[in-house]
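Of the protein chains in this complex, one is absent; all others appear in place.
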Amino acid sequence: MHGIVDVTAQAAKTSEAPSGPLLEVRDLTVEFATRRGVVTAVSQVNLTLAKGETLGIVGESGSGKSVTSYTVMRILDRAGRIAEGSITFSGIDVAHAPESAMRDLRGREMSMIFQNPRAALNPIRTVGRQIGDVLLQHVQADARNVKEKVIDILKQVRIARPEERYHAYPFELSGGMCQRIVIALALACRPQLMIADEPTTGLDVTTQKAVMDLVTELTRERGMSTLLITHDLGLAAAYCDTVMVMEKGRVVETAPAERIFRDPQHPYTRKLMRATPRPGITLKDLLPEEPDVPPAPAENPLPLAGEGRVGAGASTMATVSGAGAVPLLKVENLLKEYPRQGAPSAFLSGLFGKKAPPEERIFRAVDGISFEVKKGESVGLVGESGCGKSTTSTIVMRLIDPTAGKITFDGEDISAIPAKDFAHHPLRGRIQMVFQDPTESLNPRYTAERAIADPLLRMGGMSGGAKLRARVAELAEMVGLPQNLLERFPHQLSGGQKARIGIARAIALDPDLVILDEPTAALDVSVQAVVLNLLEELKQRLGMSYLFVSHDLHVVGLLCDRVIVMRQGRIVEEGSSQQVLDAPKDAYTRELIAAIPHPPV
Amino acid sequence: MTLATADTPAPRGLAATLAHARYVISDNPVTGIAFGMFLVLVVCALLGPFIVPYDPLASDTAAALQAPSAAHWFGTDNLGRDIFSRVIVATRLDMAIAVFSVALVFAAGGIAGIASGFFGGWTDRIIGRISDTIMAFPLFVLAMGIVAALGNTVTNIVIATAIINFPLYVRVARSEAAIRRQAGFVQAARLTGNSEWRILLTTILPNIMPIMMVQMSLTMGYAILNAAGLSFIGLGVRPPTPEWGIMVAEGAAYIVSGEWWIALFPGLALMFAVFCFNLLGDGLRDIVDPQRRT
Partner (left out) sequence: MLKLIGSRLATAVPSLIGVVIVTFMLTRVLPGDTAAYFAGPAATAESIAEIRTKLGLDKPLPAQFVDYVSALAKGDLGSSLSTGQPVAAEISARLPASAELTLAGLVLALAIAVPFGIMAAVKQGSWVDHACRLITTAGVSLPVFFTGLLLVYVFYFKLGWAPAPLGRLDVFFSAPETVTGFYLIDSLIARDFETFRAALAQLAVPAITLAIFALAPIARMTRASMLSVLSSEFVRTARAAGLTDTTVIITYAFRNAMLPVVTTLGMVFSFLLGANVLVEKVFAWPGIGSYAVEALITSDYAPVQGFVLAMAILYVVLNLLIDIAYGIIDPRARSEA
């Protein structure tokens, strides 16, 4: 056993059966009482976790993976209950153990790290004291040596200057640092089992790798077992011994990590595996073998009604990317500065969630960048949060004004037109955007039909009637949105369907340039695969150019001809997708690529 | 032609809203009860003078200070006036004060708040400064000051009540508009060539409306309390006009000698009205909450 752990009744029990698994879940069914009756969240789940083993539970949203892990800790909220089955953790019947016994287990024998590290910490208590609370609770320290022990733990999770950070509040630390604190909390009492619930979602890819490497190292060192809950099959395969795939509350497949990519058995696993972006594949490879949802271009040969601006000729030309093509968008020495927070109007500062380190008065979000997008070309703009990619795209979109620099669109200088006047400019319809969060980008009071019709009514010269209806129906068909969903409101549609509406709205005016702002970041991987293919197909068909803003180099590589890598407002590398992904020149790009989890293929 | 008229929710949406309202009421009977109470208030306000048994102003000294009986359900006051009749007839005046002041502040505060949240900058600073200044006073005290200064009339009670509620409306409308100012669907509306004012009116306003309606219902109760409080201390409504606040004031002197009914019934009427609007506000909140719709 581990040195510090007290020899308690439970520990004694464990040692009676040294060969048994640490955690065993049999036929677990969890139900939730909701307003619409009882909903089964998890059904007949079996899992076994040996000592020192790392098990990945993979599934898309609603698969029941988080519920399973919460049930193991017995921290389900009030509405949930174990309807059937058993959970045995080192000989203890978790389903029936008294609450006091569970409390002793939590934190000391089993612990958990969470998705959003900043929210997982008490905002008004110093991190040192929060870790200290756990140590004191489980009698791992007393009032005299608690600070010393906490600092020791902070050192173990590689927090620099731990004495200072002991007194820090969560809001004073970065996201990655907060996640280290959460890990420190979870490891403070050297538990036997650690459950990591999407521990890296929302973190930048380089931070993500650092956090995962740290977790792996610390848990291995201590001989701990780990349950890794994730939506990312690649991450699970890279860090786990065994991977369990869940779909709609059921386990569809459990297999060793090295086998799950090589030889997936269940059709859902195959679909999930194929949809995971990885090196050396094409967009088509993301889709399941048997194409089901998206209408392939071949089934849809009708030319675009009416609009002659983009002909078949243009779209064939568009596919010939690169050399000799005319620049559609030219950005020169673009600069955007913001005043730092703490300026006179503290009254207004609450409106913007700006996080500005208080070094100077002025913060340069975009620091003099230049690039081009040619006709029919897809350019990826990649970087981690705060690199200035979204600011750049919003300026190019002409929603905000740059501080300096020139933007030429199709030969016309559009940076001279103030953002607020651009709404009425004839060029407005030719630059469109697909937003990051499909839910948030749809007016909750508009039906799908009305949302798609909006640009046509405002800028397409249409005013209702049969022609508008026909155009909306045509657009819906192009994006693969079933006609019977057009009457629905956003809250009645799925994420993928909402994404399609967003795309239909963006292409309604036959734009020349579409800016894709992380269009798939909020979607499950299988939906992402379909949406990426749809975007590619539409581009081929309509001859548009894309400026694809993303944090994910792999996804960008799949869709884009060229990639621009940004860091701290500057461009660090630019080149063809293949060149940047296969032979990155800049150290930062290399770091980005290395940070993407590499499943053992 | 759902498309051309679709700025307002399509009929399907309206039907769905009604269905949802029905569902909420059946699911939450309290809202149903509140709605019933509201109907009672409306009937009393509209038909009050026609349905009461006695003239609310006619005094009958022979019948003064009678306890509730079959003839006088709520008893009589020191001048022998029938309290039941006075309480019912007073509904119209009390409701009118509340309705007009809420309508006034809804228009002024709502627009100011939305503009403030949506445009930001100087608009926001000026409107913010005005509401901060109002908020720097204890609100009822400010209302007293305003009525005393503008003159002791019912109209000025309406104005004072509207003014003290102004910051509340500004705050709600401002924060709702500010949240949505950078929302994806507002950005999308900009991309489709909508001007800022058009976005404000067709995109922001309809989305904020439900929350403002809840706010209206909740402040109705507060407006009634405020107006009654002002007339209780002798501002605004003059005797012998039947009004709940002043009637409680008239009954206050008799409480210590045990004639409880003079103050009790108008007080209960006040409570009934305020309670009704508070319940209704809570219920409306559930109805307009899209998260709870199916």
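For this structure, a couple of remarks:
Letters are used for the chains, namely A and B, taken in the order the chains are written, and counting of residues starts over at 1 for each.
Everything below uses one rule, namely that a contact is a pair of C-beta atoms (placed from the backbone, for glycine too) under 8 Å apart; a residue touches a chain by one contact, two chains touch by 3 or more.
Please read these numbers as outputs of a predicted model, since none were measured by experiment.
One chain is not depicted; across the entire complex it touches A, B. If you put the hidden chain back, the residue from A:Phe32, A:Phe89, A:Phe114 or A:Phe422 that touches it is A:Phe114. The residue touching the chain not shown here, chosen from B:Gly48, B:Gly193, B:Gly221 or B:Pro242, is B:Gly221. The omitted chain makes contact with just one of the residues B:Ala15, B:Ile51, B:Ala103 or B:Leu150: B:Leu150.
Remark: the residues of subunit A touching the chain excluded from display are 73, 75, 77-78, 103-108, 111-112, 114, 116, 119-125, 133-134, 137-138, 169, 171-172, 182, 185-186, 188, 342, 346. Residues of subunit B that touch the chain left out of view are 129, 132-133, 135-146, 148-151, 221, 225, 228-229, 232-235, 245, 248-249, 251-252, 255-258, 260, 263-264, 267, 270-271, 274-275, 278-279, 282.
The rule we apply is simple: only the chains that are shown with their structure count from here on.
Chain centres here are Cα averages; for subunit A and subunit B they lie 45 Å apart.
For subunit A in complex with subunit B, the touching residues are 35-36, 345, 347-348, 351, 397, 399, 420, 423-424, 428-429, 431-433, 435-437, 440-447, 449-450, 453-455, 457-459, 463-465, 468-469, 472, 487, 489, 491, 502, 505-506, 509. Contact residues of subunit B toward subunit A in the complex are 1-4, 6, 9-10, 12-13, 27, 120, 124-125, 128, 178, 181, 183-185, 187-196, 203, 206-207, 290-294.
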